[in-house]
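Here the complex is missing a single protein chain, while all its other protein chains stay put.
Here is subunit A:
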Amino acid sequence: MRKYLSGVIILALMTMLVTACGSGDNSGSSASPSDASQTASGQPKDGGNLIIGVASDPVILNPNYASDRVSLTIDQALYAPLFQVNNGKKTFYLADSLEPSADKLTYTLKLKSGLTWHDGEKLTADDVVFTFDKIMDEKQNSMLRSNFIIDGKPVKAVKIDDTTVEFKLPQVSPAFEAALVQVSPIPKHIFENEADIEKSPKNNTPVGSGPFKFKEYKTGEYVTLERFDNYFGGKPHLDSITYRISKDANASNLALQNGEINVKYVDPQDAATIESTGNFDMKNYSEGRLSYLIFNEKSDTGLLANKEVREALSYALNRDELIQVAYTSADYADPAKSFVTPDALYHDNNVPTYDNDVEKAKQMLQANGVTGKTLRFIVASGNKSQEAISLYVQQKLKDVGVNVEIQSMDSSAYTAKYTDPNATDYELAVGGYIMGFDPDAYSMLYTTGADSNYTHYSNPEVDKLFQQGASEADDTKRGEIYKKLQETIASDAVIYPIAYTKTIVAVDKRYGGLDEAVLKPVVIFEDLSKLYQK
């Protein structure tokens, strides 16, 4: 009889589990270890550890190469940037100032004095020039290189003295600062003799200048950083920060509730559940990202090449409903009208829009002979917001007499299709982009034949305006150019802008200093030295 016992136990176990699931989420985990301490005052306290949940292993802990979310996030703590820009305002980190010359062809960068690397070596202009030269060196394959090629010619960096570097531009480029923001110096004394920095084993034990220094990396498990006492911005409050790797979103949400993770991105669909535990500060902040409908003008039916048809389709939709459908709440997305995101210079959401006029949509579609036709909408399967948007669009266009055929495909097949300049077998798709704060970056999306012109839109006037904007040194004139651009692209209904989406980050209430650390797209926190445990 004893032999049967184990089986019975397993069965009983399963029954219990099933019941546990049924009895539901709403009871809340009152016994969670992450009860917020109410006694904590605003005074930052030293000590403590923070665990940030990330979705994968970092690819490479070197800012010249990091392009994935996780590497960028960890690099933000390891490597201090020269400066950062928030809402058009500069915050200086390693740099003390950045001044353009009168002709705007030379930018003089002053470093703070007494900077050191994590290993105690001095951080000087040599390191900045070294970093920049390596970025510009084709053999080193840095992804940042193309940002510093202006009209086919490279920007050059020259050391003036130990704390001064001059950047020489081949021609005026207001977008230069936006490119320089992405540069964090790497140590010359470490990488000097490496033939191929990207493949160097020295990236496995990175030496940076940020508030936390590298301690340990266990593949597939975690990366731990510890406090860097000589951080130029003052000794960080926390003793250590650990980036815990958890690939499954559901499981890491549970770990968050269990106190095994303290900070993590949360999907809008899960935000309410996490918030209801009462243990987390839910921070929503703009990612500088636009989510939009792609109208493929190059489809083989040619239907969307007609501006009036694009207008009519826009009229059939309702932006607020779309946001509700795709992002569950207006808290997580702001209605978008301009193709330029709000964090970028010269953003203007006061542009022509077409929406919310079903009757007009019907008339225009009838007049252009599109009624009764079928549009193909490609969707990356498993992407909840894309699926929701496509179903909504299908429903709304049915009301105005246009059929939508949803083609769901594997996400890499989807990406391959909508980025393929020759794909003609679809009309609609959902796109999204983060382009940074200088609007020149958008030229690759909307100028004729540009690499990322997914809509295949072509308007000589737009091409010309982008060209002017790229080299216009006068701020007012430049602003006018981009205002004109936003109006033109909006009135041509090139895309249907849906929303400027927000990131939702759940932060355990036991931690403070979130505002001082500045919440930032992609990397979560800009300056991790300011975080503290209450």
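Before moving on, here are some points about what is shown:
Here, a residue touches a chain if its C-beta (ideal position, glycine included) is under 8 Å from a C-beta of that chain, and two chains touch if they have at least 3 such contacts; residues count from 1.
Criterion: contacts and distances are computed from a predicted model.
According to its UniProt record, the chain left out of view corresponds to "ABC transporter permease" among "ABC transporter permease", "Cytochrome c oxidase subunit 1", "ABC transmembrane type-1 domain-containing protein" or "Aspartyl/glutamyl-tRNA(Asn/Gln) amidotransferase subunit C". Of the candidate positions A:T131, A:T163, A:S184 or A:S246, contact with the hidden chain is made by A:S246. In the complete assembly, the contact with the undisplayed chain comes from A:L254, out of A:L105, A:V172 or A:L254.
Within the set A:D96, A:D126, A:E177 or A:E198, the residue that contacts the chain not displayed is A:E198. The missing chain, though absent from the display, is touched by one residue of A:D119, A:D451 or A:D474; that residue is A:D451. Subunit A residues in contact with the hidden partner, per the touch definition given at the top, are 3-4, 6-8, 10-11, 14, 16-18, 20-21, 29, 31, 33, 49, 51, 56-57, 59-60, 67, 141, 143, 146-147, 198-199, 216, 218-222, 224, 242, 244-248, 250-252, 254-255, 257-258, 260, 409-410, 412-413, 415-416, 441, 444, 451-452.
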